[in-house]
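Reviewing the structure listed below.
Only one protein chain is missing from this complex, and each of the others stays in its spot.
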Amino acid sequence: MLRVEGLSKRFGGFTAVDNVDFALEKGEILGLIGPNGSGKSTIFNMLSGTLKPNEGSIRLDGKEIAGTPPHAICVMGVGRTFQIPRPIRRLSILENAALAGFYGQAGAVTRAQAWRSAEEALEMVGLPTDAEAAIDTLGAAGLKKLELAKALATKPSLLLADESLGGLDHSEMDQAADMLKNIREELGVTIIWVEHIMGVLMRVVDRVMVLDHGEKIAEGRPQEVAADPKVIEVYLGSDAEETAAAASRA
Amino acid sequence: MFAEFTEALFSIFFIETLINGLLLGGVLALLSLGLNLIFGVIDVVWICYAEIIMLGMYTIYFLHVDGGMPLILAAACGVGVTALLGWLTHRLVIGYLLQAAPINQLLATGGLLFFFQGAAMVAFGIEFRNLGVSLGSLALSEDIYLSWTRLLSFAIAAGVVVVLYQFLSRSYLGAAIRAISQDREIMILMGVNTKKLYLLTSAIGGGLAGLAAALLALQYDVHPFIGLSFGPITFMVCVMGGLGNMVGGFLAAFVFSELITIGGYFAELEWGYVLAFAFFIFAMFIRPEGLFARKS
Amino acid sequence: MNSKLLIAVVAAVLVALPFLGLDSYPLHLVIVILIWSFAYTGWSIMGRFGLVSLGHGAFMAVGGYVTALLWNELGLTPWIGIPIAMLCAGGLAVLIGYPCFKFRIVGHYFALVTLALSEVVRQIIIATRDTTGGSLGYTPERHGDGWSVIALQSDDRMVFYFVALAVWMAGIVIWRLVDRSMARYALEAISEDEDASAAVGVRVTREKLKVTVLSAVMTAFAGAMYCQYQMFISPDTIGGVGISLQIVFAVVVGGIYNSLGPTIGAVITLLLAEVLRIWIGTEAYCLTEKICLNVAGVPLLVYGIMLILFIIFLPKGIVGAVADRWQARNNGSVPAK
Amino acid sequence: MLTLKNVNAGYGDFQALFDVSLDVRAGEAVAVIGPNGAGKSTLMRVISGMIPATVGHIEMEGVSVLDAPAHDIVGMGIAHVPENRRLFPRMTVEDNLRMGCFMPQFRAKYEARKDFVYELFPRMLERRNQMAGTLSGGEQQMCAIGRALMSDPKILLMDEPSAGLAPVIVQQVFDLIERIRAEGLTVLIVEQNVRQVLRIVDRAYVLESGSLRLEGTADELLQSAEIQKSFMGM
Partner (left out) sequence: AAEKKIKIGVIYDYTGPLAGGGSDLQALGAKIMIDHINSQGGVEGYMIEPIYADAQSKPEVAINEAVRLIEQEKVDMLLGFYSSAQCVPVAAKVDSLKKFMWITTCISPAVLKGRNLKYVFRPQVHGAMFGELSVDFLNSNAQSKLGIAPKKLRVAIIHEDGPYGSGVAGGNAGAAKKLGMNIVLKEGYSATAPDLSSLVTKLKRKKPDVILHTGYNPDITLFLRQAKEQGLRWKALIGHGAGYGVVDKLFDAIGDDASHIFNVDPVSIWKLDPKSLAPGLSDITAKVGAEYMKAKPDTKTKSAHVGMAASNALVFFADVLPRAIKKYGGIDAESLRKAALETDIAPGGTLLGYGVKFPKAGESDMMGQNMRASPVVMQYVDRKVYIAWPKVLQTIDPVLPLPKGSAYSKK
């Protein structure tokens, strides 16, 4: 459903993403990993339209979307979360999701429909759906969940999840990982997931792609990647064994 | 029409216009220095900045004319008074609003603007007061003379920019002033007393207003509303240079002043301002971070 | 229920006002306040979303000058002139707003760009003095005595009162419509985080532009109204930075997040100016032979202090503070900041 | 060296810490672990003066920390590497380090400390003129720790130094902490990465919902089934 070819992004003289190709099948979960600053979020920013690629094409269901503005891409069915949660604090939790439901869905949406999809999304991630609940009542984990709920309320076909686990404790990480699985299974959403917590990521994803300095250095099933010496060198380090263990547990 | 234009263009007086622009730029640069510092550090637009300059001019006027103090000394006192005013502005108003919405901070200094104008009017009346001192001018040729006051403004503005730049980039205090604008909360972890640092910055900014006042007093009558003539231009110079960017602000002052004088030379004076302001808007579109901001 | 009743009572009082023996001059004040309230309401429609424009003086001036110029120069009735003026203001708003929003000029920068706009418009009016009268001001030509429908002129204040009242109410209604619309959520979101809003499908530039144009058009209409009522405009009375600031101040004093805030702000600031000026008068008070105080400056001074105190102690404005109190009493709890 | 007694703290009306007591002896490395929102960061902030304690005592080498003005606390030898690093993004690495040396009593040692930090992190020497905001995550963490070390502190507070970092980098950061310990520094560290942190500290406290629930040596806790279950996903 998604086909990316020759994608590059430069900031000034610095190349953040360098000629990356990849493709996704419907319903797949792709893990995107790589050292800090290797260009993962930058790829997300280009897929979601926040940044314009310098080169390359991004085709969603055959349609070229590179350079399309973010709101349009959202309506076309690409939902994203932000690495650092960006809720609208002046709106309630429900309104945050409803906003996404109203503006982010394809076609004309009535208010009632928007609110309904918001409630569904919040239920999915396990957040309260009462109208008054304010953002301030959410902790770090809640905010991450809200990011997901906002993306889900737009009824995406492709979900870009950026470090949904960062800063969560272990039990919450597990919950979140299960949630992503659920989303795929129940809604049939295709997912790209960026994460540094290998123990969880490897259990969930179908395929892993590894970036380093903006270039793709490996791609394949979790076990293969976890064993790749190059990946171990630049990314996994001494975590490799545990990662491999997690991958095989999946 | 066209002949008139070319004649004007190739006249020696066009060169004089360019020089005038440069010298006016010195004045604008001086005006905007302190504001720029405050702007960059505290991230609050002091709309009342020009009014602090006005009060500085009054101080100098009274000390020199009524008190018989030598001009230099009076100017020094003026700097002291405006520094105190800057300090007070932060202590009594802005300090309470650091967490408030930016618009409220802006408006509070707007309230100060009215307060300063009103206070000046109550205390000093509405008369135009004139220092009656002229430093004369430097004859470059038969036709072209340069005002010493403006040359002095230019030199002082340039000097202050250099000093300020050195101060900000070399000293601990300077580094702290830059740092506080980037992350206020963790300054405490550096052992910085943020309150004191803000007050210090406000006082330095205020003191620079006094310096500007000293040079303006040599060129303009003092009256409670003099700030209105300079306020808007000063803000725009700061913004066009990139807020908190001393060198950028300095350069922007000259862009502005050249536009004003050249526009005023070829057409009626207002068109100079229209040109400058329109250019400002345009410049914001192409370089929103300021014409002279370094790309980060 | 309760609030509906309140509104009904207020409306009844307002309609009955001129028949309650209100003198001519107070009626004049009320009209002026209503017109300004409409302009302030127009400003707050965008101002409440963090779009702090200091350029509304420009829109107001466009409204007044275009209408009056069309009437005097081309004999075009304000019935057509005002819509044209509003169109011009809307065009100007797009001209300045589109690039601003496209290039992400927000906060102080937006305020200062729009400030430059009001200066540009003011200077242009002054510079084209042969047509606009420059700082002398401009007067729409009278169309006979009494009142004229075609020229939208009237000697009878009563007529203007009801027109102004209707306009003001329309302003409140528009404010509330925006408040209840989905666009409000979008704009709240945009004002906090443009990227995050765009990521959930909000068309940031378009939403901002829509509200800016609406606000500009309303302000221009207020400018035209002011011109028709006072039969006089000058760059400083309805344009320039001074007016732009006056608008912002009044709204903040009244309360930016409430439909009645701008109106209350208008009532308070305009009446305050009036009362202080009349009360304090023009005498000079001398402390000693030589030291005299020019008390004529006191209104300005008091106005300044009030503004500062308001902002420090009632940052949500009068209406906002009252509403919070009200809510606190009803909920028995302290409102969130 | 650092002692907290019955400390309460919070934000406005919200209380985040309830009656917390703990102490850290000289030369020790102590971890504070706990679920999200437990108040771990709040605890660090109270110690370094970023937020005031409402009740309780905090003493550093017998001197009350709470009696000192907040900005003098770093002068008592307490340095804090805040959550999310919090560098000054538009200043160079070297300027960031300089800020760590801001207090007048530290300035004389500036050159020496800088050399020390560069020796510890040769990468920083390489990057010293780069804007801190453009550093990679791991580099930023080095810079943040380096900045805290500039004041030659007696105790270093670290709030989730491994958050959001790639596994290799996380490893580097923990190595780094061990090296710092080797220099004789006392460390109080907050971590989500419980397994790794328990390998490098001597003792640990478990904080939940603002109260201390458990305390023990690293080994004890590593063995504890409860800890394994709730914090290590086993």
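Per-chain residue numbering starts at 1, and chain names A, B, C and D are given in the order in which the chains are listed.
We adopt the following convention: a residue touches a chain if its C-beta (ideal position, glycine included) is under 8 Å from a C-beta of that chain, and two chains touch if they have at least 3 such contacts.
This structure is a prediction, so every number in the text was calculated from the model and none was measured.
When the omitted chain is restored, the residue from B:Leu84, B:Leu98, B:Ile144 or B:Leu173 that touches it is B:Ile144. The chain not shown here is touched by just one of B:Ala158, B:Leu228 or B:Val247, and that residue is B:Leu228.
Only one of C:Ala196, C:Leu300 or C:Val319 touches the absent chain when the whole complex is considered: C:Leu300. One chain of the complex is left out; on chain C, the residues touching it are 23-26, 28, 32, 126, 129, 134-137, 139, 155, 230-232, 234, 236-237, 274, 277-278, 281-283, 289-290, 294, 296-297, 300. Contact residues of chain B toward the unshown chain are 8, 11, 13, 16-17, 20, 23-24, 27, 121, 125-130, 132, 134, 136-137, 139, 143-150, 219-221, 223, 225-226, 228-230, 233, 257, 260-265, 268-270, 272.
Simple rule for what comes next: only the chains that are shown with their structure count from here on.
Note: centroid distance chain B to chain C, computed from Cα atoms, is 30 Å. Counting partner chains per residue, chain A shows two or more touched chains at no residue at all. None of the residues of chain D touches two or more other chains. Put simply, chain B touches chain C in their complex at residues 43, 45, 47, 93, 96-97, 100-104, 106-108, 110-126, 224, 231-232, 235-236, 239, 243, 268, 270-271, 273-274, 277-278, 280-281, 284-285, 288. Of all residues in chain B, those touching chain D in their complex are 172, 175-176, 178-179, 182-183, 185-194, 296. Those residues of chain D lying in contact with chain A across their complex are 34-37, 136-138, 160, 163-172, 192, 194, 230-233.
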